[in-house]
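Every protein chain except one is present and positioned as in the full complex.
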């Protein structure tokens, strides 16, 4: 299973690229241009998360900083934007998925855990993302969400995650996609 | 095929209920409480559209005005909210679908034509809505979108609509739902 | 003292114009175009409040419906917009005041009671509005805010209002404006 880890400063990059399979740029660092430039010089796959007030255009421009450095392995991730709605932690901008798919060839990932912030809505929004054309999902899972140190409120138990994978597989097939085999 | 028409003032109600199958309350009238009270006294099915800056809670409170009058036939419709994102006309709040399904037994409808405003994204978001649990869709169709008097930019041709219906059927089945037979 | 009253439907207009000095169109009716057309045919002064998700451009377009009917006596009112910030009930768009002043000759009014929603911030924002160029203010006052039937949380006592008027007078003079004499 691939190791994905969030990089938060330029100083961490050199060490992290030795051990991780994917470097994640968190929403708060989407416009940390010095960091984007440094990871653009690596060849490690990057998961670039949209800032919570970033437009789709700004997400694409941020990706250009990485691509311009010569690293073509960039995935774009919708993780919810900040709006007036308070029933969920963020508002999943599901429109962003077809918009991004029409504007770029980079893979588009959805993070329904952060974009809803509430575990009971993760499955519905995960399925929506796949139906809308997302190329991947990131889902928070925890053995004991109630006692998680962070993000417990949005984490699925392994059992619920296993059920969700089956449901996602069905939706993926309905839109003529397939789940990739898991790399153990 | 049922006739759905938008009612915009109290004065129109008496005449319209004689001829239409569904009265639509548009987003701008979601909090027109005098109108909500009057249609609550009828028994015609109501399609209540969320205001573009209305919270989910406010949508539910608006529905209570109709229900309190004795008319239980209310459908709730997500049609996009206003956010900072300008790539699409509105932002489809896909989270609203599972949130509403968890809070009420009223049917939940998605209007991807208004919630995206751009015909090229309607199909993706329509499928997302069904995958997220929506009970219905409203889709704008026009024989000649380029020359439509209004909303042409978001309207599908009949051919594209026919294709979309087939795709939606597949997604519906993937989430264990079915398309209702069309009433001619 | 002039009588200002909110009109909420076309049916009320005929009676109200006989008794009120100013007809107010509330934020929820800013795009009630049938109502705007009817009051455009009267000659009573109109206070047109910006919808809570309406752009400045949409506010101006709404005013055109009234002006087009031949009624030139329109005042535009900023009363706060809906954003992600929850510390106050709405976000006062203070930018809207100079923007409107540059785009139209209509008087521009600020309603700091609604745009903050909290009485303790009304004075600061009222003064800001005058400093930014507003031509008038609407302030909620109640003899006993804690027991008001509505909007108590944002209402000033008469004593606080009297203090505020003195402060506003000072700010108005600092920007070379004057308070109009009160019509008793």
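Think of it as A, B and C in the order they're written, each chain with its own count starting at 1.
The definition used in the following text is that contacts are C-beta pairs under 8 Å (C-beta built on N, C-alpha and C of every residue); 3 or more make two chains touch, one makes a residue touch a chain.
Worth saying up front: this structure is predicted, and the values here are computed from it rather than measured.
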Task: Residue among A:82, A:160 or A:177 touching the omitted chain - done: A:82
- [ ] Would you indicate which residue among C:74, C:97 or C:137 is in contact with the undisplayed chain?
- [x] C:97
Open item on the list: For subunit C, which positions touch the chain that isn't shown here?
Closed with: 53, 55-57, 81, 83-88, 91-99, 101-102, 115-116, 120-121, 124-125, 127-133, 167, 170-171, 173-175
Open item on the list: Tell me which stretches of subunit B touch the chain missing from the display.
Closed with: 82-84, 86
Task: Residues in subunit A touching the chain absent from view - done: 8-11, 28-29, 31-32, 34, 51-53, 82
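Following the convention adopted for this analysis, only the chains that are shown with their structure count from here on.
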Open item on the list: Shared numbers divided by all numbers used: is that above or below half for subunit B and subunit C, i.e. same or different?
Closed with: same
- [ ] Averaged over CA atoms, how far is the centre of subunit A from the centre of subunit B? Could you give it in whole Å?
- [x] 29
- [ ] Using mean C-alpha positions as chain centres, tell me how far subunit A is from subunit C in Å, no decimals.
- [x] 44
- [ ] For subunit B, jot down the residues that touch at least 2 other chains.
- [x] 53
